[in-house]
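Dropping the structure in here first, questions after.
Missing here: one protein chain of the complex. Every other protein chain is in place.
Let's look at chain A:
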Amino acid sequence: MAQMNMLQAINQALSSEMESDETMTVFGEDVGHFGGVFRATSGLQEKFGRDRCFNTPLTEQGIAGFANGLASNGMTAVAEIQFADYIFPAIDQIVNESAKFRYRSGNEFDVGGLTFRTPYGGGIAGGHYHSQSPEAYFTQTPGLKVVVPRNPEQAKGLLIASIRDKNPVIFFEPKRLYRASVGEVPEGDYVIELGKAEVVKQGSDITLLGWGAQMEVLEKAAEMAAKKGISCEIVDLRTLSPWDIDTVAASVKKTGRLLINHEAPLTGGFAGEIAATIQEECFLYLESPIARVCGLDTPYPLIHEKEYMPDALKTFEAIKASVKF
């Protein structure tokens, strides 16, 4: 085990996969010699050569299309979209092409070897165009897997699993944790199975569900609640699509309450999908309405970032309201 931050863990995952899989390439804007704007790919070009880790022109549409082509011809492709806010020019290639390659061809062709990595989320004073959490646009699309890690150890294991998965994966990296989150990471090879949620902390009064950077918020809120005598169970969804209904439902059946927290705006957010499903699965176990603590239905603001965020304090208030209901 070694102490490292999330960027180092991601870099290690990429490097070890490139070592074991000769067909793997890593590419995107500035990812070559420079190592990407966050340095997630630093050292890879020096180690594996310019034909395996390289800069592309500034065209997210092109990056995604190129990645589809590579993967459709049997290669492992890991494309970086510099910020998740800039994934929208690529949305046709991802939603209509990556997601449907296998289905539309009856499995004659697939792009299973494709992973998109992209930094998402706020908390970095980035304003509208460096802070969005666009995961719900992709969870609506059959054929894609959507994965979000919460710390370095998870990032490495989930990224390796995403790269090896036989389906196209969108891997959202919580950028405010890139350097802030430091922890023990196994040096060797390991994977964390996709599609499985993790019960991070056992509790009895309410289930707090989230993913990515918001897991820290949930932990903080749970500590605040504990001081009031409320016992929170914390679940990290980890894979949003396909998501682990069984683990979440089991937790909610135990605690009788559910709070879902995400940074993306409330309306049309993935919390709505979870709430609807859990309501079906656990209707007779619920002791209060399922709570959602989410971003506002505004573009991501700059100066009022703190107010926009579904932070620990807002979560704490929602926990109390749910328990008192």
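Quick note on the criterion: a residue touches a chain if its C-beta (ideal position, glycine included) is under 8 Å from a C-beta of that chain, and two chains touch if they have at least 3 such contacts; residues count from 1.
In this text, contacts and distances are computed from a predicted model.
Its UniProt record calls the unshown chain "2-oxoisovalerate dehydrogenase subunit alpha", which is the correct pick from "Branched-chain amino acid ABC transporter permease", "CoA-transferase", "2-oxoisovalerate dehydrogenase subunit alpha" or "TatD DNase family protein". When the missing chain is restored to the complex, the residue among A:134, A:242 or A:272 that touches it is A:242. For the chain missing from the display, the contacting residue among A:62, A:127 or A:183 is A:62, taking the whole complex into account. Not every partner is drawn; the one left out touches chain A at residues 23, 25, 51-52, 54, 56-57, 59, 61-62, 64-75, 77, 89, 92-93, 96-97, 100-110, 112, 142-143, 145, 166-167, 195, 242, 245-246.
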